[in-house]
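Below is one structure; the comments refer to it alone.
Removed from the display is one protein chain of the complex; every other protein chain stays in position.
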Amino acid sequence: MEWEIVIGLEVHVQLSTESKLFSGASTRFGAAPNTQACAVDLAMPGTLPVPNEQAFRYAIMFGLAMNAEISKRSVFERKNYFYPDLPKGYQTTQLEQPIVGAGEVEIHLEDGGSKKVRLHHAHLEEDAGKSLHEDFHGMSGIDLNRAGTPLIEIVSEPDMRSAAEAVAYLRKIHSIVTYLGISDGDMSQGSLRCDANVSVRLKGEEKLGTRTELKNINSFRFVERAIKVEAERQIDILEDGGSIEQETRLYDADKNETRSMRSKEVANDYRYFPCPDLLPVVLTEEYIEQLRKELPELPDTKAERFQSEFNLSAYDADQLTQDRDSAEYFETVCKSCGEPKLAANWITGELAALLNRKEISIAESPVSATQLAGLITRIKDNTISSKIAKQVFEAICEGEGSADDIIEKRGLKQVSDTGAIEKMVDEVIAASDAQVDNYRRADESKRPKMMGYFVGQIMKASKGQANPQMINKILKEKLDALL
Amino acid sequence: MHQFTIAEIIRGLRGKEFSSTELTQHLLKRIQQLDSNYNSFITVTEELALNQAKAADERLAAGEAPALCGVPIAHKDIVCTKGIRTSCASKMLDNFIPPYNATIVENLNSAGTVTLGKTNMDEFAMGSSNESSYYGAVKNPWDTNYVPGGSSGGSAAAVAALLVPGATATDTGGSIRQPAALTNTTGLKPTYGRVSRWGIVAYASSLDQAGPIARNAEDVAYLLSAMASHDSKDSTSLDRPQADYTARLNDSVTGLKVGVPKEYFGEGLDGDTAVRVQDALKEFEKLGAELVDISLPHTELAIPAYYVIAPAEASANLSRFDGVRYGHRCEQPSDLRDLYMRSRGEGFGEEVQRRILVGTYALSAGYYDAYYNKAQQVRRLIKQDFMQAFEKVDVIMGPTTPSPAFQLGAKSADPVAMYLEDIYTIATNLAGLPGMSIPCGLVNNMPVGLQITGNYLDEARMLNIAHQYQQVTDWHKASAV
Partner (left out) sequence: MAVDTQTVEKLAELARIAISNATIEEVSSRLGDILQLVDQLQAINTDGVIPMAHPLDEVQTLRADAVTETDQRNSFLSLAPQSDEGLYLVPKVID
């Protein structure tokens, strides 16, 4: 039996507004508990909400970036349930008339392919506070600083068919919100949170299987693992003749398994209804068009431009535009050294490997864009070879300064002096009678290959610093003269 | 001195006939001596009142007195007052002292009023008899065996008993107009959004509106001028300029078209009450107004629609009272659920619990369309009735209540009978229109109110009409004490 996994994601993105969605309290992360919870956030009696325009602008920008319909009339509703981190006893959210309607986004897969994922809708809502479970006299402590922070909840259609696709979609969302500057997208701080609806069905089946909802998966890696392990669990049950229970499950990263959250299952009936304290938000076409004009260049457009302007391959362009910082890094390097292809190779090659090893982002890179450009400039003008360049790169990482400093200090300058190279070539030819003999007797077509030996010897003699193009040229001239 | 109207107090203070301190001391003493008969106050703020009166006297002496400088008033105990307990007449908020003022309190403070205290009410403004208060029923100063109406029964009774010349109140389905009618006072519920709701504990957000209760239309105009404002903290507050509601009181009412809805004079209206209301209408004819028969065909659906919409909104509005951040918490909760269940079970009285349960029902899965949505559709039909009527008439008049005050306990076992008290007032809230009640006679020495409903933002015209009526009649001067 061949199974197909069906995934839909609900992504919550905290918007980086200064103040909360319905109050003038600060949204700054990391303040002392409850110092940023004002009377409105605490649901003190008689207090009333007034929505933040910036949150609407951000939500609309997101919608435009997702090629989605923007609602000219949106309505806040109350979602009723009791929980200590929800002071009003209801969450103010949108249901029937969300700010962002249906849309579509293209995701890029590791095999180089791409596919479209449909957006069901995205809505604005307020975040809840936090329950701290450390022991306070056997009780839980409630911090309401986060209560009221604006979120957009982004709901996809169940269009993804593998954990890898889900991750690619999530990366795309991450890349869009950070490009737009509407969120810091930091999953470790909870600025971007992901719930996944997972079901499986036999390939060819049209009807969707019963789904489970995986809550709060807080890294790209865990999204992939959680979906895989949940799909496997479901397949095992079905293959054993069992059935899937529709429920909410939690991913346990330590054990790499999902488990049921039965405590959340108590018959929920959220009793949504339009919030009577808030009026319909009505937007004009001009307002939306103005925001469209102000949109920054988005990843897909940027990737296309990188291909046409810098002659990059689709793959390189895509790699470099996944996040705004990488793209900016690339453009800075390019501008400074004028070598897009080399810049792309270095950023997606050496630099990416380095960042991966150190588990840091490009914004924290120990090699600045200017430093990398300096290095590439020296490769281009033949001061150093690509091989030596790797040494210089390592040294920059270690904080030894610019490429020029290091080349100078370590004496790594490429030997491009014709006389010096001729001398080295002569010495190697003189010491390699047998090889020279073989070369002379070999067939014309095999000779270029045989030159490798001589080049290697000469590079060795020059400690890698001889200019390889010059070696090749002089060596060929001298060997051919012996024919 | 306690017989002075607000207009007289303003003149007396400026004419140095008496000081605000003297007046305040007099009224505080009167409250102390008499209010045990009426139970109209939950909290008396003696120290604050005397401080405010002293400050008012200084400003009066310095000649820089704002409009209501030194005028003593009281606030309904649903209106948040900084540093003063605001209980909503509920055990739930028995210990709640807000660290902020409602906008109307800020506005009245700026106008110079002196706060004598907080008035009793039906718990969370849910009731029409003032019997659901945690602090005990309020008694009607006209006969203490009778209810004063509700939910603003404390404000109305305090004004009627001459303990205070005016008070703030709120009206969600008739809670200003019905007690005003039953206590022979004048009360006005403004257009929805005219007065800020910030700091007024919400019962049903799309219906709640605060307004004044006083002894006559002129005094109501003074208070409303200070209370009404655009408030950026209330999303439903109307962006309209401040108004002086006393400016047009003396306009003529000649040519005024008064709509008389046939539905307000049908079955259910007490015969003697009908006669008093008809007499008042004749008085308006004498003043040059023209009576026009109109119909508001969906009138009888107003109560059913209200008892879906108001409880639905209330069920969510009152979820914040959970024993976590303020208010009543049960002893020794065994777990989170127990904390919620018992804190709310103990903190809310029967009527509040009932309305929360009804609202929960109306919003719950499978019932939303049949109840909540249907009620909001009917609400639109009710509004359309009024809009059609206002194409033909300037104001609508009729009885405020079906009969004069009933005896304490008479309807407390039967909530539905109690709900029918508001049959003539509730539609106004559903449509968001301004409405007022003015005294128009007595039946067996108990007061009867005439209801005037105006078009949106027509408060100045309504007050003018009421004032003109009060120039030629003395009903509003009849006193309970």
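Chains: A and B, in written order; residue numbering restarts at 1 for each.
Definition applied: a residue touches a chain if its C-beta (ideal position, glycine included) is under 8 Å from a C-beta of that chain, and two chains touch if they have at least 3 such contacts.
Treat the numbers as computed from the prediction; the structure is a model and nothing was measured.
Enquirer: For the chain that is not shown, enumerate the shown chains it touches in the whole assembly.
Expert: Result: the unshown chain touches A, B.
Enquirer: For the chain left off this view, which of B:F4, B:Y38 or B:Y340 is in contact with it?
Expert: B:Y340
Enquirer: Looking at the whole complex, which of B:T45, B:S206, B:T246 or B:N317 touches the chain that is not displayed?
Expert: B:S206
Enquirer: One chain isn't shown here. Among B:F4, B:F348 or B:Y424, which residue touches it?
Expert: B:F348
Enquirer: Just one of B:H2, B:R248 or B:K374 touches the chain that is missing; which is it?
Expert: Per the contact definition at the top, the residue touching the missing chain is B:K374.
Enquirer: Based on the whole complex, identify which of A:V13, A:M44, A:L375 or A:I406 touches the chain you can't see.
Expert: The missing chain is touched by A:M44.
Enquirer: What is the set of subunit B residues that contact the non-displayed chain in the whole complex?
Expert: On the side of subunit B, residues 96-97, 99, 191-193, 206-207, 232, 235-236, 238-239, 298, 300-301, 303-305, 307-308, 315, 319, 322-329, 333-342, 344-346, 348, 353-354, 356-358, 360-362, 364, 370-371, 373-381, 383, 414-416, 419, 429-433, 456 touch the unshown chain.
Enquirer: Can you list, in ascending order, the subunit A residues touching the missing chain?
Expert: Residues 17-19, 23-26, 32-39, 42, 44, 50-56, 80, 82-84, 131-133, 136-144, 250, 261, 263-264, 267, 269, 271, 274, 276, 278-282 of subunit A touch the chain absent from view.
The rule is short, and it goes like this: only the chains that are shown with their structure count from here on.
Enquirer: Roughly how many whole angstrom separate the Cα centroids of subunit A and subunit B?
Expert: Centre-to-centre distance between subunit A and subunit B: 58 Å.
Enquirer: In the complex formed with subunit A, which residues of subunit B make contact?
Expert: The touching residues are 80, 86, 88, 93, 96, 98-100, 102, 197-202, 204-206, 232-236, 312-313, 315-316, 319-322, 324-326, 336, 340, 360, 363-365, 368, 372.
Enquirer: Using the touch definition from the top, list the residues of subunit A that touch subunit B in their complex.
Expert: 39, 42-51, 78, 80, 82, 84, 87-90, 142, 269, 271-273, 276-279
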